[in-house]
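Excluded from the complex is one protein chain; the other protein chains are retained at their positions.
We call the chains A, B, C, D and E, going by the order they appear; numbering starts again at 1 in every chain.
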Amino acid sequence: MLLKLGIPKGSLENATIDLFRRAGFQITTSSRSYFPGIDDPEIECMLIRAQEMARYVEDGILDSGLTGRDWIEENEAAIVPVADLIYAKQSFGKVRWVLAVPEASSFRTVHDLEGKIIATELVATTKRYMAKHGVKAKVEFSWGATEVKPPVLADAIVEVTETGSSLRANKLKIIDTVLESNTQLIANKASWEDPEKRRKLEDIRMLLQGAINALGKVGLMLNVHKDNLKAVLGVLPALKRPTISHLSDDEWLAVNTILDESTVRDIIPRLKQAGGEGIVEYPLNKIVL
Amino acid sequence: MLLKLGIPKGSLENATIDLFRRAGFQITTSSRSYFPGIDDPEIECMLIRAQEMARYVEDGILDSGLTGRDWIEENEAAIVPVADLIYAKQSFGKVRWVLAVPEASSFRTVHDLEGKIIATELVATTKRYMAKHGVKAKVEFSWGATEVKPPVLADAIVEVTETGSSLRANKLKIIDTVLESNTQLIANKASWEDPEKRRKLEDIRMLLQGAINALGKVGLMLNVHKDNLKAVLGVLPALKRPTISHLSDDEWLAVNTILDESTVRDIIPRLKQAGGEGIVEYPLNKIVL
Amino acid sequence: MLLKLGIPKGSLENATIDLFRRAGFQITTSSRSYFPGIDDPEIECMLIRAQEMARYVEDGILDSGLTGRDWIEENEAAIVPVADLIYAKQSFGKVRWVLAVPEASSFRTVHDLEGKIIATELVATTKRYMAKHGVKAKVEFSWGATEVKPPVLADAIVEVTETGSSLRANKLKIIDTVLESNTQLIANKASWEDPEKRRKLEDIRMLLQGAINALGKVGLMLNVHKDNLKAVLGVLPALKRPTISHLSDDEWLAVNTILDESTVRDIIPRLKQAGGEGIVEYPLNKIVL
Amino acid sequence: MLLKLGIPKGSLENATIDLFRRAGFQITTSSRSYFPGIDDPEIECMLIRAQEMARYVEDGILDSGLTGRDWIEENEAAIVPVADLIYAKQSFGKVRWVLAVPEASSFRTVHDLEGKIIATELVATTKRYMAKHGVKAKVEFSWGATEVKPPVLADAIVEVTETGSSLRANKLKIIDTVLESNTQLIANKASWEDPEKRRKLEDIRMLLQGAINALGKVGLMLNVHKDNLKAVLGVLPALKRPTISHLSDDEWLAVNTILDESTVRDIIPRLKQAGGEGIVEYPLNKIVL
Amino acid sequence: MLLKLGIPKGSLENATIDLFRRAGFQITTSSRSYFPGIDDPEIECMLIRAQEMARYVEDGILDSGLTGRDWIEENEAAIVPVADLIYAKQSFGKVRWVLAVPEASSFRTVHDLEGKIIATELVATTKRYMAKHGVKAKVEFSWGATEVKPPVLADAIVEVTETGSSLRANKLKIIDTVLESNTQLIANKASWEDPEKRRKLEDIRMLLQGAINALGKVGLMLNVHKDNLKAVLGVLPALKRPTISHLSDDEWLAVNTILDESTVRDIIPRLKQAGGEGIVEYPLNKIVL
Partner (left out) sequence: MLLKLGIPKGSLENATIDLFRRAGFQITTSSRSYFPGIDDPEIECMLIRAQEMARYVEDGILDSGLTGRDWIEENEAAIVPVADLIYAKQSFGKVRWVLAVPEASSFRTVHDLEGKIIATELVATTKRYMAKHGVKAKVEFSWGATEVKPPVLADAIVEVTETGSSLRANKLKIIDTVLESNTQLIANKASWEDPEKRRKLEDIRMLLQGAINALGKVGLMLNVHKDNLKAVLGVLPALKRPTISHLSDDEWLAVNTILDESTVRDIIPRLKQAGGEGIVEYPLNKIVL
């Protein structure tokens, strides 16, 4: 069994390789080749543009790949979504494709764009969106730098944004969301029906999600006198069941748990207050709950 | 409650942001703004020169900030010192402001400098120091590169140094220490009296010190037969109480402890000799003892 | 006691310093000095070319050093091999010196090279190899870029290779292996007989190997119901004895073990299937088994 | 009068700005703006993708712009070609869009591609080319890295090439030329009819060509005795009329001429032989013959 | 005779060294020394902050130096101004120190600042300016980043600006000009009276100005039939007397002149129209008119 896996070339490339490394797979690229190596004889990688990935997975040239939901929809590709890969700080954040117009324009809704020029990289999706709203406009393919086009080169744009800051910097305002997107692991339909490939894809999914889970999480261990255990556990998030073990001194217990890194700064002072001692935070690689 | 916090701009800036990151706070700077973002709605950051920090904390424009004790003293600022932040390898080392003269000169003590020119960035402190010793000299403000001025542009200098190597490279010798300094977390007096701000400042202090504690420390775990436990514990530093837990095999115990990274290379061979097995060293993020 | 230790200058320099750092020694180099600092008063470092290291260790100018087995043999140096330091991903891989000829040539074995020109950096070793096979050839010292010399500047070469890719890129084929090599920690014979220096060298060896062991390994901890313990242990490699401790809930146990990073991706899915919960992978610094 | 001029964003951007600088116009770009400044109040610049330039010039949003003949044809844009800007060493070389297939394939001519997949960035041009040859094939838009697609992702490609080296590196062979291209200065039809804008465009053309003429050319001056003048002139290219002036010594003349830099190395030795003295080569900025 | 010359360290350093290179002096700096070398045995260089230059020239520690008029005035230094060095594109532009206030404030003139805080690096000059206008305000020394201080850390600032863009980016508006400045070559009074040093300073002035003159100028030569000479001369700027020489063909003349680079693009088309042929523009190093 050999799983042909598409790695998105370009802005997601390094983030994807890094995510696989955290998940336990070493992918080695070379500036001269579009076939990165991987230290798993059951996988063969190929670098493919995110825009074209879904097309090649649908056609079966690839068994699976990583790409955005936006480009899957743009290609109207019939594929199997295997997993959503979402973690904002590692380039895997959620993004929106929005309809934006000049701040200084009188456009308020999509209905004001009748007969206007709309520039976008996502031509098919935008045309479907306009049709859905019953608005006739000229949707032009934009080769890039779309957000600088209004008002000189276009009346409105449909463009991807995470925080909106690039749009604001170009004095554009958002008047609607056309599509929400995030990175997905997708599979070819036939490959997903193949038991061996499916097992492999499920393993990859578990490991990728384990690596994503560990991002932004840390381990915390501390000692507590048994009289204070309840108070200490009261501080920890209810949903996480900490590991509690006995120390050789029967009066004391060791508590070990996993926390969101962002909550640690609130929890440590309260643990200390509740009687926690020797509080130690340590880094994690992977979490499979 | 909103705590206005001054981050020292310049040589300490990245080290400070890194320390806060280890403590659990994400500070995000932008080359265009002097108001870095922070992922804590109770804090508002502002980049301020270390030289001016104490002045603005004293005036209450800031509730607190990080700066050196040297600049607090130079400004004779009435502030509350909340914590000394000292860890040499991360730009938070102790430094000295010294009185230095050309190696080739005949100056031996401060008393030889009567009527001479002294160049320094720390004019007020140097003037107080000269007055204390009853020596009259011309103390000139130096805009930088102070250590290259003697003997052509000045007779002596008062300059900051960590290791003295820059002074030696400029053929200067130290004849006295004018001031010792390190980075401090400081607070405005009124802010420190405000219960909410004080609680926040105490939490920040605990987390910053937890992060500093973890620098240069590592975790060590090992298994040991109960007959060897005493020997193994004899090798470990007396002051640290290791966590000892029972394994399912009743003959064996697991020992887990925190050590100075610099001592590990001496301790591991002796632990091995004392019967330690499966000795594993692992990294830490934060320690609150 | 002061141990004079040679650090190989050049391609291995950073990898060696990094390995010592992982082992617990901070080596600080300066672009201006060939005597790096080290934070151990019992050791004095000197940067020496790998090619010359064995000569100076043999002569006793150094007590010990790191160099390749190739250059030890080339110098026919009488030294004590203390440890093989092998870990491919950190520049400490195994390498081969091979006899290579143009793909387009008719040369098939060393015996076809009678009277030909062989370029190499390893002149003495190559001459011994040729003599052993009873072939007379002109062995010329090559100042570098040896692999581009055939067929214009040489008929064959003896050159070092890890993967063979540089040879293939120059259209050369390997017809024999002349020597296999890897990095070694070596000692002067008299130094090895000195009890104090030997104890120090043995400690260094233990710590370097502890650091190498930890490369490519990770810690894994998980909780398991006692009914599933056997199934979970069945998944873990037989040779590694995991640490098993009781949780406060008597029905549950905590399992902690060390695994090859490359096996984790296969083991985690099976642990999950066997009833493992809260599976967490964490990084390690050093392992002394 | 204000001439709106499109500067091609991307690979030609710096070369274009440099060419204008040589022609006497300072264009200043900023990473934050798509409207570069220019030190001529009669011109307003805008950065536009080469692929979209012709479309915007045709529509009159721009009066003129620089782009390739390939993208003019791809857009079937009705514009006025004002000047061909050709100078290979400054990114203004001639290029070809070629039909290429895997070296290992059996495809020999375009007629072998019936029913095959052809990947290209130049979809419309490629479709016209296929139609002209009466071949039906699936022409797919390629988002980049087209040359690595055969044979896995496409059967053939239509791709731009200067030297063919990238194609060879990807083991592709050229079986036909689809289109030859070079950079052009183009104008909107109405703008070209406007006398003021036309005069301005003609001035720009003269200066751009003056700058291109000077690239690869140098000035050469030398002294010659009147008896040797004929011999010296015989060495110089017939078509260039050198400037000959009298020196104060009536027996001697000064000759000053412009030569192709690439011919100087052949001409200087022959001038010397013919009696030239004090031969001096000097650099030029601009040539308007 | 040895002329001690101060080179401004910091932002003007490279521009100054480049200007001297164009003037014919090679200054070589080393990162380790504050005494740059110069290939003229009559000059000895020293790197000095622009802020301190005038003070050391006044005191006679230096014979001369380059610094801004702003810092001469700030130090109220009694020196001889030898030459204004002004050329905007090479960091030698004219600058203004302006009084700026928040755009959103109600301050309109200096008189609205009674009792307010003004931050500046130019404390003495600002105090004199305030006194001159009869306004009492607190003038505070600013260690840098002055323009971000209003309104939080100061009410107004006195800051240097070339184009005003940094002020606008910080939402400040200019309400008065406090001081205009440019770079000057200055001399110590006694040194200027010394005939040898004065001769040397005058030579340096001539060469520096010759180099500045050549910046932004180019040479232009062309051939013209004697019947068209008058028309061609009519196109050239009246003030520049071109060199006109006879060619061997008596009907033709060669014209050689120096022009502002920025006018060439207007003049060349008109020269061509007037009958100029073989128009060639060439670069210049130095011009002493």
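To be clear about the criterion, a residue touches a chain if its C-beta (ideal position, glycine included) is under 8 Å from a C-beta of that chain, and two chains touch if they have at least 3 such contacts.
Please read all numbers here as calculations on a predicted model, not as lab measurements.
Q: Among the chains present, which touch the one that was left out?
A: Result: the unshown chain touches C, D, E.
Q: So which of E:G6, E:P36, E:G65 or E:G219 would be touching the chain we can't see?
A: Of the candidates E:G6, E:P36, E:G65 or E:G219, E:G219 is in touch with the missing chain.
Q: Pick out which of D:G115, D:G134, D:P195 or D:G278 touches the chain that's been left out of the picture.
A: D:G278
Q: Pick out which of D:A15, D:V123, D:L229 or D:I268 touches the chain that's been left out of the picture.
A: From the options D:A15, D:V123, D:L229 or D:I268, the contact with the absent chain belongs to D:I268.
Q: Provide the residue numbers of chain C that touch the chain removed from this figure.
A: 9, 32, 34, 46-49, 51-52, 56, 61, 142-145, 148, 152-153, 169
Q: For the chain that got dropped from the picture, name the residues of chain D it touches.
A: 218, 221, 223, 245-249, 254, 261-262, 264-266, 268-269, 272, 276-283
Q: Touching residues of chain E against the unshown chain: what are they?
A: 23-25, 39-40, 202-203, 206-207, 210, 214, 219, 241, 243-246, 253, 256, 258, 282-289
Here is the rule we go by: only the chains that are shown with their structure count from here on.
Q: Which contact partners do chain B and chain E have in common?
A: Expected: no chain.
Q: Could you check which of D-E, A-D or A-B has the same interface as B-E, with more than half of the contact pairs identical by residue number?
A: Selected pair, repeating B-E: A-D.
Q: Roughly how many whole angstrom separate the Cα centroids of chain B and chain C?
A: About 38 Å, centre to centre.
Q: Using the average of all C-alpha atoms in each chain as its centre, how far is it in Å between chain A and chain D?
A: From the centre of chain A to the centre of chain D is 43 Å.
Q: Quick one: chain A and chain E, Cα centre-to-centre, how many Å?
A: The answer is 53 Å.
Q: Just say which it is for the chain contacts: an open line, a closed ring, a star, complete, or other.
A: Basically it's none of the tidy shapes, so other.
Q: Could you please write down every pair of chains that are in touch?
A: A-B, A-C, A-D, B-C, B-E, D-E
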